[in-house]
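The excerpt is restricted to a subset of chains, each kept in its original location.
Per-chain numbering from 1; labels A and B assigned in written order.
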C-alpha cells in the first residue's frame, strides 16, 4: 500500500524522473516492512507554477511524500526517509547558481478505513 | 468540506473520469454525515509518469483520497471507503494482461484551523 509522490520544480532541467521513481521504489520495496513489491505506487508531478520564499532568487526543489499505513515505528520512518534522501542527492541536477532544496516527508494513512483491492 | 482526489495511471484508457467523480460524489453526498451537497469537492488527476513496484510488469492503479473534517467515527469512514471502492470496481476498465490495483484512503483534516467561505 505505500503511496509515493515526487514533486519537482520544472526549472530542474534534466531531472531523470522515471529513474528517480524506480530507485525510490527500490528503497521502499527493499525495506523489511513492505511485503509485496507490487504494492508500492509512485508518481512524479512536475510543477510549472511555483514560488519559493519571498526573495528574488533562483530556486528549485524536489519533495518526496511517502504515505504508509499507520503503525510503523519512528525509527523505521527515519530510516526510509534518510535512504530516500540519499537517492535525491544522487539524482537531482544542480543548475548553476540555483539554490535547490530537497525534502522527504513520511505520513500515516488511517489503517482502519483503508480499502485495497484488485480488478 | 469533504475534499475528494482521484488519481489514475493514464494507461487505463477509457476510464470514465467525469462519471467516476460524479458517482463518488453521490456516495459521499448521500451519507448522513454530509449536510450540504455543494460542499463535496472532487478532482481527477491523470498520472502520466508513474512506477509500480520493481518488477517489469504491466500495472496500473486508481487511488481515491477523501479528506474529511476530523470527528467521524471509524465505522463511518469504513462505510464510505467500501462504498467508494464499489464504484471503482464498477467503473475501472481492465486492460488485457494488466494488474490493476484499486485503493481508497480516508484522511482527517484539522477542524480547529479549517477555513471555509464563499465569494
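The definition used in the following text is that a contact is a pair of C-beta atoms (placed from the backbone, for glycine too) under 8 Å apart; a residue touches a chain by one contact, two chains touch by 3 or more.
Predicted, not measured: the structure shown is a model, and the values here were computed from it.
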* **Homomeric complex, total chain copies (2 given)** => 3
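Operating definition for what follows: only the chains that are shown with their structure count from here on.
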* Structure fact -> Cα centroid separation, chain A vs chain B, in Å, comes to 21
* Using the touch definition up top, name the residues of chain A that touch chain B in the complex. => 1, 3, 17-18, 21-22, 25-26, 29, 36-44, 67, 109-110, 112-119
* **Residue numbers on chain B that touch chain A, as the complex places them** => 7, 9, 47, 49-55, 57, 59, 61, 63, 74, 77-78, 80-82, 84-85, 88-89, 92, 94, 99-108
